[in-house]
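For this depiction, one protein chain was excluded, whereas all remaining protein chains were kept in their positions.
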Amino acid sequence: MLGLLKKEFLALLRDKKSRFVLIGPPLIQLLVFGYAATFDLNRVPIAIYNEDSGSASRELIARFTGAKAFREVGRITRQSGIAEFINPKKALLVLHIGREFSRDLSKRKPASIQLIVDGRNSNTALIALNYAQTILAGFNRTWTEQQRLAIPPARLEIRAWFNPNLNSQWFIVPGIVGLLTLVVTMLVTALSVAREREQGTFDQLLVTPFTPLEILIGKALPGVLIGLVESSFIVLMAVYWFHVPFVGDVAALYLGIVLFVVATAGVGLMISSLATTQQQGLLGAFLFIVPSIILSGFATPIANMPETVQTLTLLIPLRYFLVIVRGVMLESIPLSLLSDQYWPMAVIGFATLGLAAWMFRRRLY
Amino acid sequence: MNAEHYVSPDTSAKRLRLLGLIRKEFLQIRRDLSSIAIAFLLPIVLLIIFGYGVSLDAKHVHVGLVAENPGPETADFFSGLQRSEYFQPVYFSGQRAAQKALDQRRISAIVRLRSDFSRQLLNGHSAPIDVIVDGVDANTARLVSGYLQGVWAGWLQRRLDERAGGSAQAVLMQQRIWFNPAVRSRDYLVPGLIAVIMTLTGALLTAMVVAREWDRGTLEALLATPVSVGEVLTGKLVPYYLLGMGGMALAIGMAIFLFEVPLRGSLWVLFVTGSLFLLAALGMGLLISIIAQNQFVAGQMAIITTYLPAFILSGFIFDIDSMPVAVQTFTYLIAARYFVAILQTVFLAGDVWEVIVPNALALALMALVFLALAARRMPRRLG
Partner (left out) sequence: MTGMLDSAANNSIVAVAATGLGKHFTVGQRQITALESITLSIRAGVVSALIGPDGAGKTTLLRLLAGLLVPDHGVISVFGLDPVTQPDAVHCITGYMPQRFGLYEDLTVQENLDLYADLHGVPSRLRPARFHELLEMTKLSAFQGRLAGKLSGGMKQKLGLACTLVAQPRLLLLDEPTVGVDPVSRRELWLIIERMVATGTTVLMSTAYLDEAERCHEIFMLHAGKLLRQGAPGADHSILAGRCFEIHGAESFTRRLQSRLAERPNIVDAVIQGDTVRVVTARPQTPKLDDLAAEFPSLSVTPVPPRFEDGFIALLKPLVEQVNLGSALSPSTEAVDREDVVIEVREVERWFGDFHAVKRISFDVKRGEVFGLLGANGAGKTTTFRMLCGLLPPSRGQLRVTGVDLRSAAAKARRRIGYMSQKFSLYGALSVRQNLEFFASAYRLDSRLRRIRLDWALERFQLTTYAESSSGDLPLGHKQRLALACALLHEPEILFLDEPTSGVDPLMRRAFWSAINALAEQGVTVLVTTHFMEEAEYCDRLVIMAAGSLLAAGRPQEIRAQARSPDQPNPSLEDAFIRLLHNIAGSDVGAPQAGLKGGLQGRSPQQSEQTPS
């Protein structure tokens, strides 16, 4: 058994290029993606079109340009200037303050401002409007206090649990743990049986006294172990480099990682044992990885998806793992909820590994 | 019989060789259907799943409502939430039960009106409305609090209108979302997805093809014929370019007719820039194939270098401007970045040359660099 494992590792790691592929890119990607994948706006280009000359408008503009989310890229002096900034993507949004602004304010009439947003990325547009809304709310509150206006009869006091500053890195970086673990585990397993088939070594393996179960374990364990090592490393990076909190139970997380990696290795081996050529194995790996990531809830909430697609996500191990990793790191999720995530992964792992082992012997002719 | 008799003059021999290689590649494509699957099936399946599956618009968010002392005032406030299409209210009798539901992810936010809400409201004491949002998914949390603010503002305005009139807010914001006023996230996701999917298709099509010739030993025979490296590469490029363009046309057709994304720009711009992008993607695949020299490593490299970078760094879903500067420089290496910008612009905004020209130039440069590198690294000899 040990010999089988050693062989698998050697076959994987003896080639310099292959070794590099398993170690180099995931590390770089962790760092790059950890910073890149965020829905928080930061220094988004904004252009100002101010037709008002009062001090109130200047104060409002200062609030916008001073915010971390925005970065002023220019002033506009005429209506057509708006398109000149938005169309070529020089600015994501334009703040337009009309001629009447200060006058209306001083007359205590409701003044209005206009925000023109580039909707080509409508999600970013909505987020930007959200930020603008918050800035404006702050302005309104201050203005009301300064002018001793009637205070509103009720006020919202919003608190965000688990992530008080709504830092989306806290959401994304644990997700990257799942993403990269998925990719690396697939990398190790999805082509391994297909390669041995193409090279004829699989026959040689089948005539040795190894049982299909042993061959299966021999094929699955390198993926599982490499997946474990990489995910542990990424979790450590998440905590110590990205400063994502870790409030939950390490054991609960590791149970999740193990089940996730086993399920992923199972899918990889199933793909690999169904494929006759490595090209087919590669195609299969992509057909699994790509939907997995998009439908797992990594970037877009599963709850937003249509019913049928939501049902489809039940087949995706990453979906369960993301709940676990985020839950354990950020909010010490209760065990009952965790167990609902554990068992589907165990079922997926069991089914795919079983099918792979069955295919070892069937797929010979 | 002399050998010279059989060798045609130089130019026509060159044409023969090239055509021969192209025909060979097409025959191989026809025999192993996985190339055709990559070119056509992959885009269809992925576009359908994503086109329908991916949405950033939070609707019907489950929100827990707690009124510690129910009365007409609390009911009035909650009615605003009930009417909103964004929320799906769930009533709780007490804060504890609601918090438990939040812990278990059955709800994403809690709105709590304390027992003295009605009293404070009447006294003009600015009654606090406690809102707790689940901050794990910061983006959704932010959207939810935005929606809640809207509901709250609407409620305030309603109360004012009922009494004296006037405005609850000093300054009101009017928003204009250009190019996508209905804020359909599908309209921007689908064009972006085309770029991500074509990155995969392009690289997958070619990542294996040179490596396969190494693995199967045919490269040795090929190198011993009068074929030049340029001819071998062109022979690989042309068939997969045609295949890839077919896939791209299919994807664009689906975007327009199935997902009803408006196309405000012109098709020929899509065709030209799509070609440049595809050449860059195919060039990258070829380079991978040449560097790896065997299918196993080529496959691994293709998995790791194509999808995730295109997904995360292209601006398709995460805003590039918001990334740290160091990370932004990384995105310049991702061909999909340029194509996403072009696609979103041509589809939703029209032929905005200030966007199209620089991005197209960048794509052309990338294609050139990848192909030149591939030609350089392509072995002329063994060993």
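Which chain is which? They are A and B, in the order written, and residues in each are numbered from 1.
Here is the rule we use: contacts are C-beta pairs under 8 Å (C-beta built on N, C-alpha and C of every residue); 3 or more make two chains touch, one makes a residue touch a chain.
A quick note: this is a predicted structure, and the numbers were derived from the prediction, not measured.
Note that the absent chain touches A, B when the full complex is taken as a whole. The omitted chain makes contact with just one of the residues B:Gly20, B:Pro128, B:Pro262 or B:Pro358: B:Gly20.
Only one of the listed residues, B:Ser93, B:Gln174 or B:Thr218, touches the absent chain: B:Thr218. By the touch rule set out above, chain A reaches the unshown chain at residues 1-4, 6-7, 10-11, 14-15, 197-201, 203-211, 214, 276-277, 361, 364-365. Residues of chain B in contact with the chain left out of this view: 1, 3, 5-8, 12-13, 16-17, 19-21, 23-24, 27-28, 31-32, 216-218, 220-228, 380-383.
What we mean here is this: only the chains that are shown with their structure count from here on.
Note on chain placement: the centre of chain A and the centre of chain B lie 13 Å apart, centres being C-alpha means. Remark: chain B residues 32, 34-35, 37-38, 42, 45-46, 49-50, 52-59, 61, 77, 102-105, 117, 120-121, 124, 126-143, 145-146, 148-149, 152, 155-156, 159, 166-181, 183-185, 187-188, 192, 200, 204, 207-208, 212, 215, 291-292, 295-297, 299-305, 307-309, 311-313, 315, 317-319, 321-324, 326-327, 330-331, 341, 344-345, 348-349, 352, 354-355 touch chain A in the complex.
Interface residues of chain A, counted against chain B in their complex, comprise 15, 17-18, 21-22, 25-26, 29, 32-33, 35-45, 60, 86-89, 92, 105, 108-127, 129-130, 132-133, 136-137, 139-140, 143-144, 147, 149, 151-164, 166-168, 170-171, 179, 183, 186-187, 190-191, 195, 198, 277-283, 285-287, 289-291, 293-295, 299-301, 303-306, 308-309, 312, 323, 326-327, 330-331, 333-334, 336-337.
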